[in-house]
Structures are given as C-alpha cells and as structure tokens.
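All protein chains of the complex are present and in place, except for one that has been dropped.
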Amino acid sequence: MNTKKIANHKKTFARQGKVDRALRELPLHLMLLPSLLLVLIYSYGSMAGVGIAFQNFVPTKGLFDSEWVGMANFKTLFSLPDMWQVISNTLFISISKMIGGVIAPVVFALLLNEFRSSAIRRSLQTMVYLPNFLSWVILAGIFIDLLSPSNGIVNAGLKAFGIEPIFFLGDKKWFPITMIVTDIWKGFGFGSVIYLAALTGIDPSLYESAVIDGANRWKQTLHITLPGITSTIILMTVLSMANVLNGGFDQIYNMYNPSVYATGDILDTMVYRLGIEQVQYSLATAAGLFKSVVSLVFILASYYLAGKFAGYRIF
Amino acid sequence: MNIKASLSRKAFLAINFIVLSILALLCVLPFVNLLAISFSSKEAVTSGKVGFLPIGFTASSYSFIMHSPAFLKSMGVSIARVALGVSVNLLLVILTAYPLSKSTRQFRARTFYSWVYVLTILFSAGLIPSYMVVRYTGLLDSIWALVLPGGLPVFNMLVVMNYFRSLPPELEEAAYIDGAGHISTLVKIFLPVSTPTIATVTLFSFVFHWNSWFDGMIYMRMVDHYPLQTYLRTVVINPEAFFRNTSNLNSDLQILLGLVSARTTNAAQLFLATVPILMVYPFLQKYFTTGLVMGSVKG
Partner (left out) sequence: MKQKRSSSLKRIVGLSLAFLLAASLAACASNNGTNASSDQSAATDASSSESDTTTSDTSSGQPADNDPYGKYDPPINLSWGINTSAVQQFKDGDTYENNIWTRKYLEDLGINVTVAFTADGSTEAYRNQMNLALASGDLPDVFKTNDYVFIKQAYDAGYLADLSQVYKDYANDFMAMVQPKYPDSYDYATIDGKLIGIPQLQDNSQFGILLWIRDDWLANLGKEAPKTVDELVALARAFTFDDPDGNGVDDTFGLGINKNLVTSNYCTLLGFIGSFGVPGFDHSIYYRNDAGEMTFSYLEPGMKDALAVLQSMYAEGIIDREFSVKDTAMLEQDIGSGKLGMAFGMQWGTWLPWNLAFQNEQAIAHPYPIPTQEGYTARMGIQSNAFGDITMVNANYKNPEALVKLYNVYSDTVNPDMDDETYAIYDADEQYRFSPAVINEPQEPTYGPWLKEAQLKNDASDLPRNLITRFNTIKDFDAGSNTGSDAYGLWGQYSLGGSMPIINDFYVPNNMLIQSVVGGVQPDSLVKNSSVLEKITLQAFTEIIMGADIDNFDKYVQDWLAAGGQQVLEDLDKQYPAE
C-alpha cells in the first residue's frame, strides 16, 4: 500500500511543471538566505582583501591606492633562504598529523564502542577529551619537563628498557615526530566525539541479524560499524585537507628552538618571524593565499577521489 | 567453540580496558599538574617542585581571582557570547544544512551553494580587510562582532548536512505525502532523529565560542569587553615578552615580583576557564544514545 503510494507520487513528481518545481524549491532558497547573507558580507566581503598579496600594501592607502606589484611578494617569499626546506618540513608534519588525526580518533571510537557499560564509556571519553582544552603555552612547559633527557619521566622509562635517553625536543630527527605524536595525543579525544555520534546512528537491528548469521565481533566491526561511519570518515578526511600546509603554529612556536630549525621550522613560524619585526601585511597575505590555493587543490582532488572511488559526494 | 570465543572476547575487553585507561590517564595528568600548581604556594611553584600534588597547599590564588573584577567581567562576556553565538550557529547550521542535504534533483542549486560555503573555509583575507568589514557593518566593540562574522560554522553545517543525507529517503517522502512543507519536515521529522549530531555540533560551537580569543582582541576596543580567553592571554604573559614590549623598564621593576606569583593565579584562572567546557560535555553525552531512528522507519 505504502510503496504503491510512493511510486505514484514519484510519477507525479516527474510530471511536475517547471513553475511547480521552482515553487517547491523556493523555501529552500529562503532557508539559505540568512546564512548566505552573512557569508557574502563577512567572508566574501573581506575576501577582496587577498588582493593585498599582489600589492605593496600600506594601511593608510588602503586596498585601492596601494601600489600593485604583481607576483613580487610571492617571489620574495620563495626566494627566502630555506623556503623549500620549510615547506617540506611543513608538509611532513602536517600530512603526518592529518593521517594520524583521522585514524587515531576512529580507532579510539571503535575501541570505546566495544564496552557495554555506559559508565566506562562516558568516563574514558571525558578524560581523553581534556587535553584539547589546554593551550600549547601550558602544555609546552609540561612536555619540556616530561621529555627531558636527564630527568624526564619518558626517558626514565626508556632507560628502564636499556634505551639511551632521547633528546626529543632538541634532536633534529626526533623533533618533528614529537610534534606529530603530541598533537595527535592532544586532539584524538575531541576528534572522536564526531565518530561516537555517528556510531549511535547505526541501526542496531543490523547487528542482531549479523549475530544470527554467526558473524563475530570483528566481522561485525568490519561489515557494519565501519561502513556505518564511512561517510563521516570521508567528510573529515576531505575537510582535513584544508590543513595541508598548517603545521600547527601554536604548538611548534612554543616548543621549537634553534637547534631544530632544520626540521622544525614551518611556514607559519617563518611567516610569524617575518611579520613580527615589522608588520609586513603583503608578505603575510601572500603566504596565506599560497596556503589557501594549495589547500583548495587538495580539497578538490580528494573531493573528486571520494566521488570516484567511494561513490560519495561530500558536498 | 562458543566458550573459546567468549574467553578471547573477555581477554580482548580486559586488554582494551587497560590500554584505554592508561591513555585516558595520560590525558588527565597535565590537567592535574595545572590544578596542583593552582593550589600550591608561590615558592614551591617558582622552584619547579610541583608535580601532581599541591605543595604548600593554599587556595589564595582562587580568592585572589574572585576579587579580580576583570576575570569575572570577562567571564560574563564569554557567557553572553556563548549563549548568543551557539543559538545563532545552531539556527543557521540547521537552516543551511537542510536545503543542501537535498539531492540535486530536488534542489538544483545545491552544488553551487555548497561550494560558495566551502570556499569560505579556505580563503581568509587577513586582519585588516576583516576588520574593515566589521567596522563598516557597525559591529565594532559589540558582542555581535564575535557572533555574526562566524555566524555559520561551515564545518558544523557540513557535518549536519552529511547526517541529514544519511537518513533514509523514505522519511522525507512519507512526510511529503502527508502534505508537510519543508519547514515542518525539518522540524517534525529531521530534527527529532538527529539529536546525536545536533548535540555534537552544539558542543563544537560551544567550544569554539568559549575558546576564541583573537576576534575579541581585534573587534573589542575596550579591555573591559574582552571575552575570557582574550583576557587570559593578557595575563598569561611570559615575562620576557613583557620586558621587550615595555621600553620603560625602570619603573616597571615593581611588576616583576607580581609576575612571579602570577604562575599560580594563572593556573587557577586557566582551570576555572576550563570548568564550563568540562561540565557541558557530560550534559551533552546523554544525547549520544542509540539511533532507534532507522529501525523505526524501516519496519
């Protein structure tokens, strides 16, 4: 009965005239109107400001009277000594963080999901969610203590296993790895919230029928749980591409030092040092625009890949 | 066979529990350290002795804060901001996510609109242009300057849209047949089954508004109007930066001693500033219950 009705309805839908369709869509446009206005004013309204990247911008002259210099700012940026070193540092750190930042929360959410007791789930969840709310200024001090080769807890642990102390924050090899691991540690709990929410959306009857079919927990996870949150994982992965050149300014700025510049100096710290002496808006905007364009390319690519291979268009 | 399976399952659960507990502990320790510092004497803190327990226990940092009008005032600004900001965010997120969750067949402009929104995540024009727009829309030094420019959190909107799209199409079609319009479909059908996702983005909005500090620093022209995190940044100064910014060193010598004990009061302020976030989460957790949703529809 019901299916028949829907089938009928589909037919009518197809026969609808253009006017009807436009009328049917009108409320949808109207619903977008408020947010569209805000976005046009505040995001696109100021976006004209990227023009600064192509200017020798002088605040008192404004966007229209400052001198246009074409690509000169980009040339300056890329002629900085170490620029390519800095970009490769940034890419290594940010891409590792992106990968870890997607995998760790998913794994944690799945492991947590195994517990039946909601008391355990809730308390563990609340605890891992804490570090996200401590700023790197505070955490940097704590990590420098914890990771000290002479009297830090971590190295004391390594010593117990007969491993030579590691100067995590003062050793070129270890510094980027330390940044990646501590960043994932800080964010995975908060990151898992979204997956936990997605897990609650999975239809429990699917598990019931799987149990009847004799599927064990592993198979259930593989064939029901993971597919159930795939769309969220894809969405988060694609959106994380926006960070492809964000190495994490606050973290690195608070923890790096001259002895690890070779592997730890990233785009944002470099731009910060450029700007701090004198406010070089043009150069900073150029760097920002460069980051945006690269991110856009990555987002487009992953959007396309997700559509092609997962058959899923995120937006 | 069955017993074997349940045995290995138990072992798995036990190991899982231990591993996750250690992980959770690692996440809590820095926080405990902060708390211990906030309750320790200034001498113990300056000599770096405080670990996970207070040394020379004192609550004076807290009583000091309670007498500091600046902290309480900025706390008030933050609360107002969160209330206003989260409401605006939620309203716009839902209103925007619903149309965009339609298929291209149902809403032909959706892809175009989606990109209009998504591009805003990627491109930002920087300090001066953003300031100019806020200034010309007359929001400077008003709480709306902290709410409207980021009125639509695109990321949250995508999360909700993604969730709406995962709902079975039968839901909507049934509503359509019953003659429901878009608004009533959204309110009566979509929202009730989306509580976990709505709870998630509420949390995100809350955290975002509570933690933001840069916009407060730029758009507020009076320090009295700073939200909490902006205020906190001004007190968690490192003495070095302080020295290098004030060129009149001599008469500022007095300040230095105050700064020293600043570590304990800073710890206390940071702790107090985090409490609301800690409280809001367990409250939202109760919406993370199962989705009976799908089952009820499909049957």
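For clarity, chains are labelled A and B in written order, and residue numbers in each chain start from 1.
Heads up, the rule we're going with is that contacts are C-beta pairs under 8 Å (C-beta built on N, C-alpha and C of every residue); 3 or more make two chains touch, one makes a residue touch a chain.
Please read all numbers here as calculations on a predicted model, not as lab measurements.
The residue from A:Phe74, A:Tyr261 or A:Tyr312 that touches the chain not shown here is A:Tyr261. Taking the complete complex into account, B:Leu127 is the one of B:Leu34, B:Leu127 or B:Leu228 that touches the chain left out.
Across the entire complex, the residue among A:Lys61, A:Lys173 or A:Lys219 in touch with the chain not shown is A:Lys61. Within subunit B, the residues in touch with the undisplayed chain are 43, 46-49, 70, 108-109, 112, 116, 127-129, 131-133, 135-136, 217-218, 221-224, 230, 233-235, 237-251, 253-260. Taking the whole complex into account, subunit A touches the unshown chain at residues 40-41, 44-49, 58-65, 76, 80-82, 141, 144, 148-150, 167, 169-170, 255, 257-259, 261-262, 265, 270, 273-274, 276-280.
In this section, only the chains that are shown with their structure count from here on.
In terms of their C-alpha centroids, the spacing between subunit A and subunit B amounts to 15 Å. By the touch criterion stated above, subunit A contacts subunit B in their complex at residues 2, 5-6, 9, 25, 27-29, 31-32, 34-36, 38-39, 41-50, 52, 59, 63, 108, 111-112, 114-115, 120, 122-135, 137-139, 142, 145, 185, 189-190, 193-194, 196-198, 200-205, 216-217, 231-232, 235, 239, 242, 281, 284-285, 288-289, 292, 295-296, 299, 314-315. Residues of subunit B touching subunit A in their complex: 5, 9, 12-13, 16-17, 19-21, 23-28, 30-31, 33-34, 48, 92, 95-96, 98-100, 102, 106-109, 111, 113-130, 132-134, 137, 148-152, 155, 157-159, 161-163, 165-166, 170, 173-174, 176-177, 181-183, 196-197, 199-200, 203, 207, 211, 236, 270, 274, 277-278, 281-282, 285, 288-295, 298.
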